[in-house]
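Shown here: the complex without one of its protein chains, the others still in place.
Up next is chain A:
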Amino acid sequence: MTNDLQNIRTLHRFIAFIGISLYTTISYGNDNPKAIDPTPTECANHLHYEGEYFDFCDTCGCGSSGGSMGYGTGLNNNFIGLRYIGQEYRSRDGIFADSPWITENFNTVQAWANIPVTKRAVLNVIVPYQFHNRILPDNTEQNINGIGDISILGYYNLLKARPDSVVTIKPEHYLQLGGGIKMPTGKYDKDNNEGSVNPSFQLGNGSWDYILAMNYGFTYRNWGVSAMANYTIKTKNPKNYQFGNQLNLGINAFKTYYVSDFAITPIIGVAEEIYGTNQELGFNIADTKGDIFLGKLSVEASYNRYALGLTGMLPISQNLNSDKVELRNRLSVYLNINL
């Protein structure tokens, strides 16, 4: 109980901090006198073809976390490992109803870790390597590869469940609040956009972005529920391009089965991603916002400290860039060593 009270005090301090930083951001944004009327939602597509731009919300290329794939496994554990994320999108190349679709494949290999620093603090680091490809309307293939945007987050365990793999009879909650940065280590190449379909076909945003994150989980015997929410505040990159802020939400349910030395955890979940409007030179770019609701199936098999995870995500409903962009599927595989 005393512990809980202490937690609440810490929590309030945390909220104050987050609140102040958010307000600073918001009021900074509002400081600017040159406000233009918001763009009507249905007004325009953002597609140019024949060697021009198509602006795209930041659903795929630049994010180091693969949107609602999240910064962690969805299970409450600490680990170090490797994760592959493959995403297939298609986007319309042109403003007409019969304009062709371009398929884009975004591939990311991440070195990722959730490292406990103190009893309550956890450090989350993701170092992505990206290799993307797409086939342009003239049938040429474009490939880009290189290091992506590295993200570093600190989590504070406000409520901490017991150590892993101890099956208790009492229900257990855990709650982590955190924040961090995404660094512009991935290359943002404006020239990539020339003759291209979308500016998210990049290795990175090119900007310093700030992440607020929360994980909550509840386990009872070998059942569990986990929820995550994170919000990325994106800033203007040196090329005066600014991707819209992004909110990722997810909820998962899982059950762990023990088969001799193996633990197998099937996970089922849903996720929502909401993207704000991109800006160039401070001006809103029409039809760059969007949202997508996804279903998720995944399974983690662990043996001793080794965990192998497999996740598939399919869109349930989506409205990205006024339907000019569609996610087809996401797939992820990870191999972790639990700490």
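Methods note: a contact is a pair of C-beta atoms (placed from the backbone, for glycine too) under 8 Å apart; a residue touches a chain by one contact, two chains touch by 3 or more; residues count from 1.
Note that in this section contacts and distances are computed from a predicted model.
J.: Per UniProt, what's the omitted chain called: "Copper-binding protein MbnP-like domain-containing protein", "Winged helix-turn-helix domain-containing protein", "Succinate dehydrogenase hydrophobic membrane anchor subunit" or "Chemotaxis protein CheW"?
T.: Its UniProt record gives the name "Copper-binding protein MbnP-like domain-containing protein".
J.: Among A:I144, A:A229 or A:V270, which residue is in contact with the omitted chain in the full complex?
T.: Selected residue, touching the omitted chain: A:A229.
J.: Of A:N114, A:Q202, A:N284 or A:S298, which sits in contact with the chain we cannot see?
T.: A:N284
J.: Can you tell me which of A:V109, A:I152, A:I181 or A:L247 touches the chain that was removed from the display?
T.: A:L247
J.: List every residue of chain A that touches the chain not included in the displayed model.
T.: Contacting residues on chain A, toward the hidden partner: 4, 7-8, 11-12, 15, 18-19, 22, 25-26, 29-30, 32-40, 43-46, 48, 52-53, 94-99, 158-159, 173, 175, 177, 212, 214, 216, 229, 231, 233, 236, 240, 245, 247, 274, 276-277, 279-287.
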